[in-house]
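For reference, the structure I am asking about is given below.
All protein chains but one are shown at their positions in the complex.
The block that comes next holds subunit A.
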């Protein structure tokens, strides 16, 4: 039997119903997506700091975090104390397991709805949010919440300044450290300290490699794995040689400069020619803890985990300097807190008050004790911190020698992952260093031209 829907059955009521359905469908279709403009205008530079005069803080806010350093429990404890004091409820939402995941969810929520009021933002993500107009300038919020910017560690705080405004507040901040296995050091007859320069370590490394039969190590040193953003720490080696990924405080890229090529050539030679180093397969901190590498470098945030799992005496030191610059060669890293532009002023104010509490002198130490992250305030009592984490003294002293990262890595969307791929090619595939870095410069320049330049020009 053939089925033929006839129009005769379509009466006025049915017609109106169908029209309504089509209308709803069309409306749904029209929802979402960006506003198309001629030049992509409408960035955060057009967003002014909110006026909080007469605004009362909301009674509940949402906080998206990836719980850096397994911090869920300690953060919840701080939240509970905050709620008891202020009656402001903070809903802690684990919105990802790392900074990238939380960023992806936040960007999707910006389009689809359901953004949080407060969000964790890493060093390579916050500027993207600024470009997208996703976060507010915090100047007035900080004043309204009674935050004194001078109380924060200057390099950490100033990492989030751009265009004359403050866009985030430091929270789970870290710096890289040089970790070494004291047993292996002793076996190789080395002094009990980290090397002062990479030149010095290149003399020590063959001695460490020559005793691997006795120490059980596979390599004298492990460079950062491709999973853990190697460009972050590699900047240190570049700065030591007077090089950088981009000129100071600018988007002028210098990725293919001869000094940069020279540094990466040395890294490649250490791996492929001298064979005393390797780029970690998945996690250099785990390999170091297992005794597979005599030394590595990594975040202070890893120090708690390393101490828990390692069965040997751990040594830590400042990152070694280069032949041209001894200090400062230590990049800052980790995450801060930003407030969503889509939130109401009342929620933004409540979020600012929570930031003030979460990062106050007492809580930043409590947080550091539990996670290994560094205190972000200057006027803190670090005694408890030093007791809880014997390795923390070195990064605390190193704080005075930190340097904000190159804009090429942290401000250009996607540049860090492009750098990771190129560094991996150089380290593991023996790719031509100059050619690879020239290609990388072109890629990053393209990302800048497409995504940053139209927004800031």
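Basically, a residue touches a chain if its C-beta (ideal position, glycine included) is under 8 Å from a C-beta of that chain, and two chains touch if they have at least 3 such contacts; residues count from 1.
Basically, contacts and distances are computed from a predicted model.
K.L.:
Of the options "NADH dehydrogenase subunit M", "2-oxoacid:ferredoxin oxidoreductase subunit beta", "Glycerol-3-phosphate ABC transporter permease" or "Spore germination protein KA", which is the UniProt protein name for the chain that has been left out of view?
P.N.:
Cross-referencing UniProt, the chain left out corresponds to "Glycerol-3-phosphate ABC transporter permease".
K.L.:
For the chain left off this view, which of A:81, A:110 or A:186 is in contact with it?
P.N.:
A:110
K.L.:
Just to verify: which one of A:244, A:263, A:356 or A:427 makes contact with the chain not shown?
P.N.:
Counting the whole complex, the residue in contact with the absent chain is A:427.
K.L.:
Which positions on subunit A touch the chain that was left off?
P.N.:
3-6, 8-9, 14, 21, 25, 28-29, 32-43, 100, 103-104, 106-108, 110-111, 128-129, 131-134, 218, 222, 225-227, 278-282, 286-287, 290, 292-293, 413-414, 417-418, 420-421, 424-425, 427-429, 439, 447, 450-451, 454
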